[in-house]
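Yeah, one chain of the complex is gone here, protein chain that is, but the others are all in their spots.
Note that the chains take the letters A, B and C in the order they are written out, and that residue 1 is the start of every chain.
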Amino acid sequence: ADPAVVYDQAGKFDKSFNEGVYNGVKKYTSETGIQVREFEPKNEAQVEQGLRRLAKRGYSPIVAVGFNMSSAVEKVAKDFPEIHFSIIDSVIDLPNVQSIVFKEHEGSFLVGALAAMASKTDAVGFVGGMDIPLIRKFGCGYEQGVKYVTSGATVLQNMTGSTGAAFNDPTKGSELAKSQFSKGADVVFAAAGGTGIGVYQAAKDEGKLAIGVDSNQNHLQAGTMLTSMVKRVDLAAYNTYKSAADGSWKPGVVVLGLAEGGVDWALDDNNASLITADMKSNIQDIRGKIIAGDIQVHDYMSDNTCNY
Amino acid sequence: MSEAKVPAWVNIALIPFLNILLAFIVSGLVILAIGENPIEAAGYLVYGAFGYDEGIGYTLYYATNLIFTGLAVSVAFKGGLFNIGGEGQAYIGGLGVGLVCLALDHTMPLYIIAPLAIIGAAVFGAAWAYIPAYLQARRGSHIVITTIMFNFIASSLMVYLIVNWLKEDGRMAPNSRTFEENAWLPYLHELLSPLGIDIGDSPLNLAFIIALICCVFVWGLIWHTRWGYQLRTLGTNPTAARYAGIDTAKVTIWAMLISGGLAGFVGINEIMGVNHNLLLNFTAGYGFAGIAVSLMGRNHPIGIVLAAILFGALYQGGAELAFEIPTITPEIVVVIQGLVILFSGALEHMFKDRIEGFFIRRAVA
Amino acid sequence: MTNNTVPFAIELRDISKRFGAVQANKDICLQVPAGTIHGIIGENGAGKSTLMSIIYGFYEADTGFIEVDGKRVDIRSSQDAIDAGIGMVHQHFMLVENFSVLENVVLGAEGGALLKGGLTAARVELQRLAKEYSLDIDVDAIVEELPVGLQQRVEILKALYRGARILILDEPTGVLTPQEADHLFRILKSLKEQGVTVLLITHKLREIMASTDNVSVMRQGEMVAHRETQHTNTQELAELMVGKKVRLTVNKDEAQPSDVFLSAKNLTQFDSQGVKRLKEVSLELRAGEILGIAGVSGNGQSELLNVLSGITPMSEGEIQFAGQTITAKAPKDAAQMRDLKMAHVPEDRHKMGLVTGFEAYEAAVLGYHNSASYNGKILMDHKAMLEECKVRMADWDVRPPNPHLKTANFSGGNQQKIVIAREVEQNPDVLLIGQPTRGVDIGAIENIHEQIVKLRDSGKAILLVSVELDEIMALSDRIIVMFDGAVVGELDAKDADERTLGLMMANAYNKEEQGVSA
Partner (left out) sequence: MFETLILMLDATMRVSTPLIFAALAGLYSERAGIVDIGLEGKILGSAFAAAAGAAIFGSAWIGLCFGIMASISLAMIHGFACITHRGDHIVSGVAINTIVAGLTVTLSMDWFGMGGQTPTLSGDARFLSITLPFADALADVPVIGLIYSELLSGHNILVYLAFAMVPMTFWVVYKTRFGLRLRAVGENPHAVDTAGISVAFIRYRALIVCGILCGLAGAYLSTAHNAGFLKDMSAGKGYMALAALIFGKWRPVPVLFACLLFGFLDAVAVRMQGVVLPGIGEVPVQAIEVLPYVLTVLLLAGFIGKAVGPKAIGRPYVKERA
């Protein structure tokens, strides 16, 4: 069967989460020549409708991007037990659904540590998108990383809003970043989807550093992007299609952390000049410790608190 | 002078048809401009909306919302009031539905919850219309501006309530918990399948029937009650209304209450019929689309049903179209909607004067 | 009066203008010698304002042309008229109310892209004009704060500031107090002395007699007569204005007035601008009589009807009706007055009496829509309404007798029949009736008059407002004359003749009688 993907309402060009999946899709298509059917719903009703339409036409596996789709996927997956679904960022317990979740806290810990090393003011910022546990998980991991390097550092945290629009509000992102800069922060991590664009822009405009999220966003404002906390949704999508093609697709929960290469920090030409050899070796060291379990990063979502 | 010589079908059929035709032609040009074939696109659109059971179900599901908001706009309009607050009233109406369902779904059966939810929708929607109505009637505040403001206030209020009070702890999306199944309005396909009728799996639910009942209700109310008589008098000739001893402020307020209540019923369809939880932005512009529906439908329930189905078809067909031709976004439907409002509302005199002139000249000659 | 060597200040040739079905002006010719004051009179709707608006370029004539100072001018817009030296003071002022006098005066004649220079120049020029014509005014005052008389002065200044040599005034005294009017005429005189030509429209024959050199009469869109003022009199003008109408005779017996059904004491009403529209009007209306209210329209009759019927609240005074005392503090609205058995045929059927978008049978219950006979438990009883409407249409000879026809599509006369039938058939104790036969054909007039008398004879009271003197005299048992919002005279119908009433309506009766003829 042909594979398919349903993006969430931010659309596949959100420069971040959905775009990551899109990159995976592209990669798969260019490698195998198999077209992946894409669908971008406009409203809640269309999410389910789109899933259903794809399922009816026999597309499988269908990758659903984002926790917003969990209830729709659950309904449709029940109605089409022979179709395989993979949902990213949410867990659904059905025999034909694969749930892919990430250890965002581990990746965030890494970039937090890096932020602390790069900061001259010992104050760093975090701009979250929508105020949901998932985003708090980023923030909590980040904070732990910062404190691990500089225990006395200040971590300013702001959420953009409490609705889906918070992932798509660069104006507000830029205002939030500017307010954090004015309070002394000189590195800011945006885990805010499209809102991040405004954060990076503000950093660029004010000559401060920013950290990207989800995709490798280092190229967006080369020179002031310290790094990106990559969450390899592209890999997740790519692997789903690959495994479905070779028959190794399995339902159940797939957890992708540092060890699995599901999350990481990004180093490329765009930020090479910002990362000293020292910093690099330090980070690789910390990275190793997390993978080895020497550093335990607290997962906000395990108890909905950030006590570590 | 002019009217008697113009046949009735010109006003109720020909002119709306030309308006929508022009809207479609311009939209066709847009599609052409982005390098797609408008004819092919129209084919997908029509097939998606009417070509198969499920598509029809979706069309009617969208139409349900539009019937509610279209009726809402038209009731106010009959009284000479322009209610562009349908969006906010629908939103708050949904809050009423959601609160009833959340409060009772553990303890009560559907046949108790449903009527209470309907009342909840009407009362909350009406309450949201009350303040602009009161301010218009008693203090002369322009209802258009106040209803716009109330749309924004509704939207902030709902975010506040849902995020801070109604959201389940630990849940990602800003939704309330999902209602128990006994607070779900039955889907029509579920109701009909025991009768051996298969209409495909779509979100079309009992709210559609409620919408049709509302049409009859509005029709009776406007054309067959004293109150409707007073409303129409006020809407067409306020001086005559005062001459007739009609309490214009009271009629104004009631017109808006009914209008708001009708808009609130969108919540029945969306919250109780389809989403089964209280969520953000479920109104998705239906309140504004209701303006187009009521303009197209010439403010008459039958016209509104037809216009709502037309727009419902555009929504559903548009989604289908976007699915089949990814370069065409579903927003093309929004463009068509806007063009319909432009041609049948703002530019109504452009065609009307000319066509009526033509018929008058023909009648004279 | 015609002197062919001197060109006329203004000459109209065969001007026609049609609004839809209304022929507002038909082949109008008019010659106005320079430096004269030329009066134009005519009944309401005769087409005077339309004609003046054509001269001023506000409307374009369908046919005909205009000559100014002997030269044909093409007036397509007000700017063309201004350029031709024509200025106009409209019946309804064309002022921007929240502007200062100065700003109003310079509007359209600013003399440059920036205001400053223009305003300064205007200030100087206005001072000159004020001196020359005793048109004093505070140029920095905000127009809406000025009394009406001064607002009119602003209009005149506007025209003069633009160098008008021909000044049109459309019913300028309609809104003025007698003193203000006198002042206006002094101004007009001094303008005339400066060579300005004045076209003066008015209903008031006294003013024509007092201040014009020539007068033209319009009737139903046509120019029917020209006279030199010194060779005519009010009697002749009144006849010309009204035309040779069939003398209407209504067969009616002597009235048998009995109890007072309605009495009003010192009714006073201010409009939303605070202008006093009704001035301490007192009257008594008895069972079995028709009380006629004569007067030029706009002298408070409409306000009186609206206050009596509860449509507009009174400001001061008291009404006794059906055992109730109605005051400003204890008002009754139109519906309550109806419940007390007062019916009201409004003067303007389109604005008030009907909802033209309704079908006839619906319009036929306006005001009585709550009555039990038209209503079932919940719904209105359309069948009963239709049945009744059919019967009425037959009784009152409404044509076409189709209760489903939109009210707008009936002719004026038939619309009127629908309204009158509705009110009379309620069998009210008191019927207020305004302009009952405006635009109604002779046959129908007779029928309507008969019905009114029949109602009287059944012991009801009728208050009749009409600008048609014939009608007032034919129907009324007693006549009250209103002028400027007040009752200026009362007489028995037997003593009334057209001349007396005409003079009273112009508030010139006593003066004339005493030989103080203006």
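Definition applied: a contact is a pair of C-beta atoms (placed from the backbone, for glycine too) under 8 Å apart; a residue touches a chain by one contact, two chains touch by 3 or more.
Computed from a predicted model, the values in this text were never measured in an experiment.
Asker: Among the chains in view, which touch the chain not shown?
Answerer: A, B, C
Asker: Looking beyond the chains shown, say which of B:V75, B:I246 or B:I332 touches the absent one.
Answerer: Residue touching the chain left out of view: B:I332.
Asker: Thinking of the whole complex, not just what is shown, which of A:D2, A:E74, A:E175 or A:E260 touches the missing chain?
Answerer: Touching the chain that is not displayed is residue A:E175.
Asker: Which listed residue, C:L107, C:A121 or C:A384, touches the chain dropped from view?
Answerer: Here the residue in touch with the unshown chain is C:L107.
Asker: In the complete complex, which positions of chain C touch the hidden chain?
Answerer: 49, 56-59, 77-82, 88, 90-92, 94-99, 103-104, 106-110, 112-116, 118, 158
Asker: Considering the whole complex, not just the chains shown, which residues of chain A touch the missing one?
Answerer: Where chain A meets the chain not shown: residues 11-14, 40, 158-159, 161-162, 168-172, 174-176, 178-179, 182, 194, 197-198, 201, 205, 220-221.
Asker: What residue numbers in chain B mark contact with the hidden partner chain?
Answerer: 30, 33-35, 82, 84, 131, 135, 139-142, 144-146, 148-150, 152-153, 156-157, 159-160, 164, 288, 291-292, 295, 327-329, 331-339, 341-342, 345-350
Rule of thumb we're sticking to: only the chains that are shown with their structure count from here on.
Asker: I'd like to verify one number: the distance from the centre of chain B to the centre of chain C, where each centre is the average of its C-alpha atoms, in whole angstrom.
Answerer: 47
Asker: In whole angstrom, what separates the CA-based centres of chain A and chain C?
Answerer: 78
Asker: Name, in rising order, each residue of chain B that touches chain C in their complex.
Answerer: 1-4, 220, 224-226, 229-230, 232-233, 236-237, 239-240, 242-247
Asker: Quick one: in the complex, what on chain C touches chain B?
Answerer: 20-21, 309-311, 333-338, 344, 346, 351-358, 362, 365-367, 369-370, 375, 378-380, 382, 405-406, 408-409
Asker: What residues of chain B sit close enough to touch chain A in their complex?
Answerer: 58, 61-62, 159, 163, 169-174, 178, 201, 203, 274-275, 279-282, 284, 319, 322-323, 326, 330-331
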